[in-house]
Each structure stands twice: as C-alpha cells, then as structure tokens.
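Here the complex is missing a single protein chain, while all its other protein chains stay put.
Letters A and B mark the chains as written, and numbering starts fresh at 1 in each.
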C-alpha cells in the first residue's frame, strides 16, 4: 500500500544543505513522495523538545502518513534505528524516545529495528544517517514496502522512552512546570486540562489560581480575549490540551522573564 | 471545481508544532492538496505586515489558487471568519483586514461568513482556529465545495478593512514612510512609482531627490548596480512597484539605523 505523505522533523536548521540533501535522498527513492515539513528548528539534540513538537503535530495528519524525525545527538553511536507501525501511522527515526509522547495516543502494532542495508545501499556517512539511512528507508516505506522487510521485530519494552516531567497532585494543589515557550511567548505547562476535569476543587474554573514566579493568575479562560484587563496575564487551555500562561497582545515569557523548567502551581480558592 | 493549490501565510513561526498541525488538518480533509508556504514569520499579530506580504505574493499565483492566511491576534474573539471569492482566487482567513491590500487588484465576487460547522466538526480549540476551522474549511474548498455552503453571504461593507498609511502630495513634494524592511535591509516605502508617473515635476527621474533622516539621495534608479558609487544609498523602484531605499552590497537599514515608520520625502530639483 502506497503512503505518499511523509512529514519531516529535524534539528538540522534551515541554512545548511542538510534538509535539502535528506529530501533529495528520499525523493530519489520515491519521486512521488509528498514531503511536509513539521519543523527543522528543534534545538540541536533536544529530545524532549522534539517529543513535544511531534506530540502537537503528528496526530492531525491523515491516516497512513509516515512521520520521519531525525534528532540524533551523537549520530550513529549505539542507538538503533526504528520503524514503529501504529494503527494510524508509521513513525521512522532513531531509537531515543522522540516519539514517546506522540505514541501515547496511538495503538502500536509492530516495532522493527532497521538493519537491512538493501534499503540503504550507501555509502553511509557515520554522521549523516538522516540522509543515508532514514531518508531512503522512509522512501521505500512510502512505496509500500512492508516494515518487516527492514529488519527484526522488537518488543515495545526494548524501545527507548523519554519522560517529560510529570505534574504532581497533593492536597488539591497541582505542581507542574513550563515545558515549552512558543512563538507568541506563551508558556506551555505540562499540566493537562484533563487533570483538572476530574477534581471537585477545580470544578469552578473561575476560582482556580495559577501561580508562577510570585504572580497569581485568577481563573482559567477559554481565549486570550476573555480577560478583563488586556494587559493582564491569563491562563488558558491551549491547542494541545495543556494549561498555558499567556499575555493578550504580548509575550508572557518576556513579562515574566520565564524559561522552560519554571515551576507552575494550580490551586483553588 | 477542484483547486489543489493552497498558499499559507501565518505568524506561527517555524519552531512550534502549529504549522505542521495546521497542514495536517488541511491534508486530512484533502490529502491531494498542494500547500505552498508564503511565510510563517509575520510578526505576532502584525496585521499591516501580513497585508503587505499578501500584497507582494498572492497575485503571482495561478488562477484558482486558494490563499489561506491566519494572523489572528486574540483568536476566536468577536471577529468573523471569511471566504472571499474573487475573479481569480479564493481568500480564507479571519475578518481583520489582512487581505485588504491584496484585494485591491482583485475583482470581488462574493464574501461568505463561515458558520457551517459541518465543515469543521471539531473539537474546536478556542485558541487555534487555524488548525480547527480555517484548515478544514480550506481543505473542503480545495475539494470543490461551493463557498456558499459555508455560511451566509455578506456585503463588502461589512468586511473589516485595514489602511496602511497613505503617502500625501503637497507643492510637488510627496511625503510617505517606510512600511517594511526586507531581508536585504532595503527600506520599502508606501510611495508607489505610479504616483510619480503622473507628475511633471518628477518627469526626469535623475532630478528626483529622496530625503530620509537628513540624507539626500539623488535620482531614482532601475537597479542597485546603476549607482556611480557602490557604497552610496540609492532609491529604486522595487519589485512590488513601491519606491525603495537600498544600499548596493549592503543594508540601507543598518546604514540609516532606520525602522518602519520613518518619514520619507520625494521632491524634485
């Protein structure tokens, strides 16, 4: 079965020949592949950052899409190269946990360790597996080659996982942290809206208090525009279902001088 | 009638999952859509900046292209969501004036306020209409769904407009301003070459003087290379028909320490 649609996520940046070379190598195998960039601006070797972006983007693509991601600190060291087949998608990339979060909402059918060099006949640069291994493998997958032909199946327990910091709940108080600062200066926390949904203390969203860096934000709103005071910080449920701290018409990150890792507390009054 | 070609203009930046999620949501509706990025680096919420970029890019695309743009400060507040059909194109985006300049050269046939949730069955994040409303709507339009099915037609007067500062003419002197600084450091003014064309005082282009920040530039040239002195500032007619101030092999913006909003005067000697 042909799956023409391939998404691409890397930390290669946009000024070097690397992204172009990788796309070329993929198109050389399947000139009919349709490549869609998710991003190439993952921080160099930032595995949690990659996991977060893949979480926020992969699930919106059509069924049968191939998600190819290459964030590969150290490159060609000891880590394996994987194909992960789920009920909806095929994920391809290094075995270092970057797909951990995206896979939480997928049903894993099969995991294959890529070893069959027939599908990446080389030469192989030890420092550019994206171009020389992953791109041709994704190309062959998009032509309908069965994942089983690329190597041996492995167990889900053998696959690397990555853990983002988990929010904790104690005495009706949730403690989490900022995991990402987006293009708008919104502080995205690791606290899902769904964590509040089950708790009586947070039933009235207007009585929820979000604390960050000595500041108190009252209520969790639906949109940036709902806040009475335009210049005030607000807490909202973001597009990925996580609580975000935002500043209407401004940057909450600048206002709070906050970075990823900052502690965030959610309590009720 | 199927229109596969869709351009995309946003202020989402290139490092977050937002652009990928939006493209995925569009491709989920029409996997055969061909998406071409105009830019995702519009300043956050910069409506005039978006209007300028759309002016400079949209009209070069083939007839029947769909121009989807999401610069949406405040998101999901009171503003409507629009489909604007013109003789050549279909524009889709929030009703906040971003298409005002691009529409000046188009013949508007129909404007529809998007309300029919059949085409964006949700869930709808209040802060991410790009992914949850505009992308699927553009996907359905690209499949040939008639614009009239998305909601009620409105009058052109009901649509938001945006006005860039207009240049003024007094005593054979034109006063305008810098509206954009491009990648090369060229200062793009709001003064169209066509404004000079009709005036006798400016008939001899070599006798035109352009004044900015105490500096005088003599003549309006055709190319950067025409200037006698390589290191001198020059005034040229840029690719969008507007007068630009440039520095051959350098950045006029750096040389003049100039920003958008800077006053520019065009006089004759």
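Everything below uses one rule, namely that contacts are C-beta pairs under 8 Å (C-beta built on N, C-alpha and C of every residue); 3 or more make two chains touch, one makes a residue touch a chain.
This structure is a prediction, so every number in the text was calculated from the model and none was measured.
Trainee: Have a look at A:21, A:80 or A:143 and name the one touching the chain we're not showing.
Mentor: Considering all chains, including the one not shown, the answer is A:21.
Trainee: Of B:116, B:175 or B:240, which one is in contact with the hidden chain?
Mentor: Of the listed residues, the one touching the omitted chain is B:240.
Trainee: Just checking the interface: what residues of chain B touch the absent partner chain?
Mentor: Here the touching residues of chain B are 4-5, 7, 9, 14, 36-42, 52-62, 65, 180, 182-185, 222-225, 236-240, 244, 248-249, 251.
Trainee: For chain A, which residues touch the unseen chain?
Mentor: For chain A, the residues touching the absent chain are 11-25, 27-28, 31, 35, 44-45, 73-78, 125-128, 131-132.
Going forward, only the chains that are shown with their structure count from here on.
Trainee: Need the CA-centroid distance for the pair chain A / chain B, whole Å please.
Mentor: 31
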